[in-house]
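Got a structure here, written out as structure tokens. Questions coming.
A single protein chain has been removed from this complex, and every other one stays in its place.
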Amino acid sequence: MKRIRRNVASKYKLWRARIKPLAKEIRLSLYIVRRSPVTLIGLMIVAIFLFITAFGYIIAPYDPIAQNLDKRFQPPSYEYIFGTDELGRDIFSRVLCGARYSIQTGIVVLAVAVPFGAVLGATAGYLGGKYDEIIMRVTDVFLAFPGLILAMLISAALGPSLQNTMFALAVVWWPLYTRLVRGQALSVRESAYVEAAKSMGASHLNIILHHILPNCISPVIVSVTMDLGMIIIWASGLSFLGFGAQPPLPEWGRMITEGRIYIFKAWWLTAFPGIAILFVVLAFNLVGDGIRDILDPRLRRVVEVRGK
Amino acid sequence: MGLRRYILRRLGLMIIVIWGLITITFIVSHVIPVDPVALWAGEKARMQELDIIRKRYHLDEPLWRQYIYFFQDLLQGNLGISPVTNRPVLQDLTYFFPATFELALLSLIMVMALGILFGVFSALKRGSITDHLLRIYSLTGTSMPIFWLGVMLQFVLYFSLDWLPLGGRIDAQWTRITGFVLLDTLIAGNLHGFLDAFKHMIMPAFCLSFSSMGLVVRITRSSMLEVLGADYIRTAKSKGLPKNVVIYKHVLKNALIPPLTALAWTFGNLLQGAMITETVFSWPGIGNYAASAIYTLDFPAVMGFTILAGISVVVVNLITDLLYLFIDPRIRMLEAA
Partner (left out) sequence: MSKILVVRDLKTQFFTYGGVVQALDGISFYVRKGETLGLVGETGCGKSVTALSILRLVSPPGKIVSGEILFEGEDLLKKTEEEMRKIRGYKISMIFQDPTSSLNPVITIGHQVSEPFIYHQGLKKTDAEESTIVLLKSIGIPDSDRRYKDYPHEFSGGMRQRIMIAMAVACRPSLLIADEPTTNLDVTIQAQLLELMKEFQRKYETSILWITHNLGVVAEICNRVAVMYAGTVVEVGDVRTILCAPSHPYTRMLKDCVPTTSQSKKRLQIIPGTVPNLINPPTGCRFHPRCRDAIDICKTKKPKKTEIGPGHIVSCWLYSNNK
């Protein structure tokens, strides 16, 4: 009985010892975030945005696709906060419900492109030699392609739809991460712990997954937060041009292109979805900036010295 | 010696990359579930017409043979005939190119000149109102959907205020000599046309440069701040050098390196932005041409446009890298090694 208790106690102490530096890091990060009001605003907007994404359809006052032909082109009023469109649909409800398509696209694209690109980049950087050459040449080809054109091409080829847009954007985005991670991997592979792992007989895959990748994480995290905003803009841009979401989906880019015809009659059809995009992307960029400040080793050091 | 070898190596890579580009475009545009021929011929076409078109574009033959036909034509300088416009693609491209070039050039100048200027200013006046305003602008710039910006600008500046024209390139009469409307109107002494063309260009150019300028301001500002805090600037001050010598010689030479490398990125960005901006403002350039070509699955046009875009991006990258070599003496040594 005593032995078990002693084991538990020592395990707990070990856990505590490991958690302590992590806790200090977290506290430091929060301190930096707290000191930057701009990042906080960004976080707030992102939080609101995520809330709307989850509960948009529930909190929307009207059905986003319900048409009401008596109430077409109503200007913003108490009854219809953002006004109504050419089919009498409430724009406020449509904007609320459209949130999820943007974030969905962003998440799906990154969830596919980042792991694929990162693993490829880590492999290229770590293995070096001809593997590196081949992988990087292929990556270069994709990078030489103006991304929007490639995305448009793939969307058009597969048939315009939101899903195909997601796939197209993932194809455009993965090379960025390959190049990013490869650069990091090149410097990481010279580290002592990689040598140690190799000398213990770890397989290449093992090393890549457990040693190389985790140490390439921080620029990837910064890039992901910045890219989320970019992807949302691109996805809505593609929808604007007709390649992405199709009617009657209340996707923001789609709404702008549909409302564009009537802009001189009813500006509210295009104004509000665009403002939504602007705010959401702005928020993600602010948060991305904040995260970059947190992860910037120089800034951390300065804050630590001051706070001591 | 090292420089020549470097350029040759880059050119070799360039060719491989462009070949890869062409191949991928080819595969994507040909391996599709939709049958483009019906799209091209229009709604009223009959089966025989469709067959004739199919034969003409070798669509009934295996893919690899189509690939070979394509390269045969390409190496002779023939980009094929667009089934949608029924004109040679090369002719269409050269016709629409100047409009985009003018627009892109104006935007590029705005982005680089104003972007760097604002960034330097922002850093030197750190913490002031100007700095904060410029930072807000650069943040908004990178978050702005330019298609929406274009539409809103049209609403405000054309519809509400009636200051600028809605779209298109020029309303007045002009004779086409080089295709560059600003140049042609000047050559012909057509001042009215020149001003008209310029007025048409303002909104699209501003729209196109908006987000790139934001990024350049940002890069320039942070680069300036980093250099201003560097040890060698402290040394320069300790030597008692006059303030503008310190800034213009010591600081700028170092601080302008990152923004200059943003040039290549800006160019690519402008190319893509042009497709959207030209659509919004009905600008008769290759961006517009390409967007509609993709939409109608016009293979030859798409291939032609992609080759053009790919080559220009790669060339601009090479030029920027060479520029980088010239500016930063440390890189010269690294590359020669």
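Chains here go by letter, A and B, matching the order in which they are written, and residues are numbered from 1 within each.
As a working rule, a residue touches a chain if its C-beta (ideal position, glycine included) is under 8 Å from a C-beta of that chain, and two chains touch if they have at least 3 such contacts.
Small disclaimer: the values here were computed from a predicted structure and weren't measured.
Screening B:Glu49, B:Asp73, B:Glu226 or B:Asp328 against the full complex identifies B:Asp328 as the residue touching the chain left out.
The omitted chain makes contact with just one of the residues B:Ser160, B:Thr235 or B:Ser282: B:Thr235. Across the interface with the omitted chain, subunit B contributes residues 230-243, 245, 249-250, 253-254, 257, 327-330, 333.
Quick note on the criterion: only the chains that are shown with their structure count from here on.
Inter-chain spacing, taken between the CA centroids of subunit A and subunit B, is 25 Å.
Against subunit A, in their complex, subunit B makes its touches with residues 13, 16-18, 20-21, 24-25, 28-29, 31-34, 139-140, 142-149, 151-152, 154-155, 159, 268, 271-272, 275-276, 279, 290-291, 294-295, 297, 302, 305-306, 309-310, 313-314, 317. On subunit A, the positions that touch subunit B within their shared complex are 137-138, 140-142, 144-150, 152-154, 156-159, 229, 233, 236-237, 240-243, 253, 256-257, 260, 263-264, 267, 270-271, 273-274, 277-278, 281-282, 285-286.
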